[in-house]
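Every protein chain but one is kept in place in this view of the complex.
Each chain gets a letter, A, B and C, in the order it is written, and its residues are counted from 1.
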Amino acid sequence: MRSPTAILQVICPDRPGLVSELSGWVAANGGNIVHADHHTDAGAGVFLSRIEWELEGFGLPRGALAPAVEALASRLGGSGELHLSDAIPRVAIFVSRQSHCLVDLLWRTRAGELPMEVPLVISNHPDLRHDAEAFGARFVHLPVTAETRAEVEQQQLTLLREHGIELAILAKYMQVLSPGFLECFGPVINIHHSFLPAFQGAQPYHRAWDRGVKLIGATAHFVTEELDAGPIIEQATVHVSHRDEVEDLIRKGRDTERLALARAVRLVLRRQVIVYRGRTAVFD
Amino acid sequence: MRSPTAILQVICPDRPGLVSELSGWVAANGGNIVHADHHTDAGAGVFLSRIEWELEGFGLPRGALAPAVEALASRLGGSGELHLSDAIPRVAIFVSRQSHCLVDLLWRTRAGELPMEVPLVISNHPDLRHDAEAFGARFVHLPVTAETRAEVEQQQLTLLREHGIELAILAKYMQVLSPGFLECFGPVINIHHSFLPAFQGAQPYHRAWDRGVKLIGATAHFVTEELDAGPIIEQATVHVSHRDEVEDLIRKGRDTERLALARAVRLVLRRQVIVYRGRTAVFD
Amino acid sequence: MRSPTAILQVICPDRPGLVSELSGWVAANGGNIVHADHHTDAGAGVFLSRIEWELEGFGLPRGALAPAVEALASRLGGSGELHLSDAIPRVAIFVSRQSHCLVDLLWRTRAGELPMEVPLVISNHPDLRHDAEAFGARFVHLPVTAETRAEVEQQQLTLLREHGIELAILAKYMQVLSPGFLECFGPVINIHHSFLPAFQGAQPYHRAWDRGVKLIGATAHFVTEELDAGPIIEQATVHVSHRDEVEDLIRKGRDTERLALARAVRLVLRRQVIVYRGRTAVFD
Partner (left out) sequence: MRSPTAILQVICPDRPGLVSELSGWVAANGGNIVHADHHTDAGAGVFLSRIEWELEGFGLPRGALAPAVEALASRLGGSGELHLSDAIPRVAIFVSRQSHCLVDLLWRTRAGELPMEVPLVISNHPDLRHDAEAFGARFVHLPVTAETRAEVEQQQLTLLREHGIELAILAKYMQVLSPGFLECFGPVINIHHSFLPAFQGAQPYHRAWDRGVKLIGATAHFVTEELDAGPIIEQATVHVSHRDEVEDLIRKGRDTERLALARAVRLVLRRQVIVYRGRTAVFD
């Protein structure tokens, strides 16, 4: 068992001395850094940093950390976020009828690979109730039609609030979330069954087969208002051949979807991902 | 050293008994099959076959093979092509300023990986003369502008004819061939520096960087009139990260371009590729 | 839903005419071949064939197929095996304490990826009872010690017989099966958590970490008397870095283990694997 750590993410304008200033602040408070990674986007003049240190023996009490980080980031003219590794976030998973990503995420959570709790599974179909409940999650069936979408999204938002959800994962949820929903809740991670930006939108495997591609892929990304255009976290591909029918692409694709989504969720939960300018820096 | 073989490719309407009929024909003439692979596209009702047998001891003389194959294919209501493994095709390589694919193809040819001869390299820039000539190819520099394109293509076609070229490879040739050219000559293989259909057209690496993708790719395909839309032969991808600038994408991409193109060329030269309905069956 | 097919596997001494003879036999009985693949091991003088055709409309009744195949193979001086795609085999899974392969195989079976039934899960630990039973399998806990091994293996063999088991899968079963067991039952597929032949035997991830390798792997193979030396069916690898502790290797390795084992099981169930001379031909 690892001892708990604090993870600081900072985004600010680039200038000399930032690495020293951040690590100096940790050191001045007696922190032992276990990971430190930085990135400078020279074109954008942006500096990104992720520093992780042991909480044990750190000079500031937990309650004082957030304001101290805010002061630090503001001194650098940027923004900062602090996360404690023993604060396990509550996550909701949205699904439709396909179970592979849901079961995979729930199994990985139980196995200790994903530091999260999943108290809530929301679906527009009733099919996956058993899978959700077998892992101890509450399953809520909320059918969606064009007419009821707005109302259903309100119910979804209420459920997220009631269950104290901090992150939503669309694990093959075959519905588009409205801009209004995304204004009220975030972040949301989605798995799309193509190597974006190829085959955005519906039925990517059918279109991949029609085009005769020799590899198919999956993309885990943050959801934004524009469909399939949010910051990409992780992508994976697998080779296919002329022998593969559309149903074979779907079957092979499930494995890349599961892997890409699980890796992305783990990276996000461990605060290894920083989003900026429509893209991600992934500190792994 | 392998003894020479005959390779038969057949496309015809699907029906029971085709595998038996084709292999029976080879057997009836005393041929020893070393490879036999078939594919049925059930949706299209198309049967594809590739059969390879040893020439030694085969009952038909070389001169009688082509007409016999034509008769066989016509009996099946389809078309057939015969290739002898010791007939080494003459290939022209088109390049612009980047040398990686050219040097790789020439080195692989010299190393015996690619059963072809390369007597001719055509370029719209003078830069790669030395590389072409070091491997014994004639290098012809034909600059292209919008105004001279038609005329230059005529010169290119003349060169191809004079050198007895059977296949052209666009190894990072940064020009589009006109429909008129493609009517006069084929087949032509191109390497595109993206995993098609993503980033068709110009500057795919720049656009990949802008989109923030986590993998980049390369696609080897046959050239058709529609840009980057021809039948795909081979694709490859490589992971990239936020640390990679556009120039790093270009550098990493070169390796996938070289590999995808070399594999595609080898497959085509060994007659392992059958094109049908805008796609390929690759018998490997 | 595909219509049922017959799959014939033949091993015999190589000579000209075999492909024609086999496909001719299918055609003579009115069969429509949907897949046909062959391989000649020139060094060994061995011919291997896998032919699959539609049962519907085939001239021989199901009951007459096995003797007809036996006669055919014996005429070729070899051996043959026939399998009907709608004959779903009953499979037993052996596990110890790790659930990832078990849950993956059971989920894939339920999802229709693996044409098998799993009525029986045998374990030397009680931990995975719930996972097995959730998917409808009987779970039998049979602890093993050096003293009781022989006796327990008799109980295992009795269970396999009682449940009509045709194939056993060791899905992270951390016990070695005795030669006596393997004489009484087969085939048995195992997943070993290294890219064999590296790190045969115990604790491969620990030894991989000690050696400082940059990739780890998993190997699915048939079990033979010699430990980790049976015919290899499928292998997969994943990159690791200096940041990965042994526990990270174990975590990352689970994904390659799941994938390699699932692919191997699917290949075996679909009769795409032929074992000969201590190795496999995999017709995919």
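Observations on the model:
The criterion applied here is as follows: contacts are C-beta pairs under 8 Å (C-beta built on N, C-alpha and C of every residue); 3 or more make two chains touch, one makes a residue touch a chain.
Predicted model, so just to flag it, every value in this text is computed and none were measured.
Of the listed residues A:11, A:26, A:106 or A:282, the one in contact with the hidden chain in the full complex is A:26. Note that of C:131, C:234 or C:255, the residue touching the chain absent from this view is C:234. Listed for chain B, the residues touching the missing chain in the whole complex are 99-100, 103, 107, 111, 113, 134, 243, 251, 255, 259, 284. In the full complex, chain A touches the hidden chain at residues 15-21, 23-24, 26-28, 30-38, 40. Hidden from this view is one chain, which touches chain C at 39, 41, 195-199, 211-215, 217, 231-237, 239, 241-243, 278-282.
The rule we apply is simple: only the chains that are shown with their structure count from here on.
Centre to centre, using the average C-alpha position, chain B and chain C are separated by 37 Å. Here the spacing of chain A and chain B, counted between their Cα centres, is 41 Å.
Across the assembly, chain A contributes no residue that touches 2 or more other chains.
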